[in-house]
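All protein chains but one are shown at their positions in the complex.
All chains are identified by letter, namely A, B and C, in their written order; residue positions are counted from 1 within each chain.
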Amino acid sequence: MPHNLHEHSVSPLIEVRFHGRGGQGVVIASEVLAKAAFRMGYEVSAFPFFGVERRGAPVTAYTRIDSRPIRVKTNIYWPDYVVVLDSSLLEGVDVLEGLKVKGSVLVNWPDGKKLKDLPSKFRRFVLDATSIAASHGIGSQTAPIVNTAILGGFARICDAIELEPVLETIREAAPVKKQENVAAAREAYERTIEVTP
Amino acid sequence: MTKSYEDLPLTPIADTPSTMNLTGLWRVVRPLVDKSKCKKCTTCWKFCPDAAITLVDGFPVIDLNYCKGCGICAHECPSKCIIMVKEGEA
Amino acid sequence: MRMVMTGNYASAYGAKLSRAEVIAAYPITPQTSIVEKLAEFVSSGELKAQYIPVESEHSAMAACIAAETAGARTYTATSSHGLTLMHEVLMWASGARLPIVMTNVSRAMAPPWSVWVDNMDSIAQRDTGWLQFFCQNNQEVLDTIIMAYKICESRRVMLPAMIIEDAFILSHTSEPVDVPDQEVVDRFLPPYAPELKIEVGKAMGFGSLVKPDQYMEFRYKDMLAMKEAAERVKAVEKEFKQVFGREYGGLLEKYMCDDAETVLITAGSVAATAKDVVDAMRARGARVGLARIRAFRPFPHEELRALASKVVGIAVLDRSYTFGAAGAMFTEVKASVYSCHKRPVMKNYIAGLGGRDITTKIISNIMDDMAVAAKRGVEDEVEWVDVAGLPRRWR
Partner (left out) sequence: MVKTTIPEEEFTYPGSTGCPGCGANLVMRYLLKGLGGRTVVSIPACCWAVMPGYWPSNCLKVPLLYTAFEATGAAISGLRAAFDVKGVEDVTIVGFAGDGGTVDIGLQAMSGAAERRTDAIYVMYDNEAYMNTGIQRSGSTPYGAWTTTTPVGPKHEFKKEPKKDIMAIMEAHGIPYAATVSVAHPEDFVKKAAKAKKIKGFRFIHALSPCPPGWRMNPTQTIEVARLAVETHYFPLYEIEEGKLRITRKGKGTPVSEFLKLQGRFSHLTEAEVDSIQKTIDEAWKRLLDREGPEA
């Protein structure tokens, strides 16, 4: 009997865990995803791992998406999706912890560089969100803000989420450079690719 | 007298002048004013901590219901027209 | 309009929709985004209010007390150490019969330092004369603030209310919240118009010295006001439902309790999770239910007594602990039930302190444990759940 059987009986449709570093907009990404799903008519909840971490420290945030009102208030232990905003976290953080079998992981990963060490029992996707964000002038050239680009990629890998509501939500939520953020997400959607074994 | 809780306001709001307290009962010495010596300088009125002195035609009238007998008026009077006497005497 | 927002924003919107006129607040994790949002509402002119950036929580409450005495509707928000620093003036607010509404983002007390949820801070204020509402989700936070003003400002109540929002689990979790139209709220909640207030030129002393021959009568009136509050909570909620279409179960929300043998009694956000657990357990055939203490003050004595007479076992989950006794909810539930003709078996579970996650599995394990205890008897009346080093495994 799988150890997570009990959790399955009450868990919502989709549970997503985001990994990033303080200052990269990880928490905002989880909220924007929730708002985009809400725009599509889903019930949602989004929350950070409630820490006191400062800039640069590993940060996690979560999104729950369901067709019914979400009552459960616990942490997410068995995500369906894991989204990694900063590939340097692959070293040192167990980003795949609890990921469901046949779950998906999306990693911000440089184009052309071989993704290694992620077991093939998960669906693996890569996207060079850093280059895309930089090319659209989001954040600085040395530290591009990748959270909007990565959400474009998420719309690609998750069947339940469409690109347009994600773009609309980004347009609404981005405090500056709305068009650039939308364009980055759109480009990211196109450039997300699945890693084949 | 203790009022029934039903007759009390929501919270104790003090709305009755403190003239309900006859603080003159505290007094052991009493001021006596010799009007003939008074120069109407108003010093006694000015320095009375209890606002127990009123001026009538410029002369001090001390309200013995409230005067606590501190003696400041007598002590400060430049023409020495107020003296303090023991209650029950004079 | 339904919007996705955190519990803290739900608090800020609740205060804004209630047209709070004076807001005095001091920042503390995890309450800060409430007061930041309100400061923003005030500076943008969206909310016509005075925002006082006080230098401590004690001053926040003292300033609210003064402003409320002068006839302004006031609001503040705090958490843990901030709330406990206010303790003295919390009693002042209720003794002065001021219907101040405050959000407390419920957080554990130090040491050890913890910014995470438990209800120790709120429970420690249970004797201050404040109404205490434990909320299960962000919608309830917003709605209860609006309702609280109406309940508390009614002439026979005139007591302050604390809206308790679990740290991070509600304060920083975004979920859909219906934000009602201002005009609708305005029709539901009229402006604050106290019978007595400070008026320039009118000689009145507020908070006077009272001799032993009258002090007790004033306290008796406060007690009656709290009783009246229990009635008002139910009446105002009924009215709220007619206008806004939502209700929360009055003082005690019952979920699947009608034919339940084992009932879990708890409060706050964990109750929302517990509803999912009850559904899952019922799907397996277990006759379980949940009773959520929504108002810890006024305490739902009658409701609990009615419930207790119908069930076999009651598990009380406290997210706090009263040292030297048990969980406060447990002792109070037990006291309420004591004089019932038929009493269920009861057990207290202490869980989730300092932000420890109370998982669905822990909740179902508690209910299973209670069902067994109801049959075989209680060994350990107060059980600490999920403590490393104790023999029992709960996760």
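Everything that follows uses one rule, which is that contacts are C-beta pairs under 8 Å (C-beta built on N, C-alpha and C of every residue); 3 or more make two chains touch, one makes a residue touch a chain.
Here the structure is a predicted model, which means the values were calculated and not measured.
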item: For the chain not depicted, the shown chains it touches; value: B, C
item: Selected residue (touches chain absent from view) among C:A124, C:M204, C:V312 or C:C340; value: C:M204
item: Chain not shown: contacting residue from C:A70, C:A124, C:M256 or C:V382; value: C:A70
item: In subunit B, positions touching the absent partner; value: 12-23, 26-27, 40, 42, 45-47, 49-52, 55, 57-58, 63, 65-66, 68-72, 74-76, 84
item: Where the missing chain touches subunit C, by residue; value: 21-22, 24, 48-50, 52-56, 58-60, 62-72, 74, 88-89, 92, 198-211, 214
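Rule of thumb we're sticking to: only the chains that are shown with their structure count from here on.
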item: Of all other chains, the one whose Cα centre sits farthest from subunit A; value: B
item: Inter-chain centre distance, subunit B versus subunit C - centres from mean C-alpha coordinates, in Å; value: 53
item: Centroid distance [mean C-alpha coordinates] between subunit B and subunit A, Å; value: 81
item: For subunit C, residues contacting two or more additional chains; value: none
item: Footprint of subunit C on subunit A - complex, ascending; value: 6-7, 9-10, 31, 34-35, 38, 43-48, 50, 52, 70-75, 77
item: Contact set on subunit C toward subunit B in their complex; value: 95-97, 158, 195-196, 203-208, 210, 213-214, 217-218, 220-221
item: Subunit B - residues contacting subunit C, complex; value: 2-5, 8-15, 17
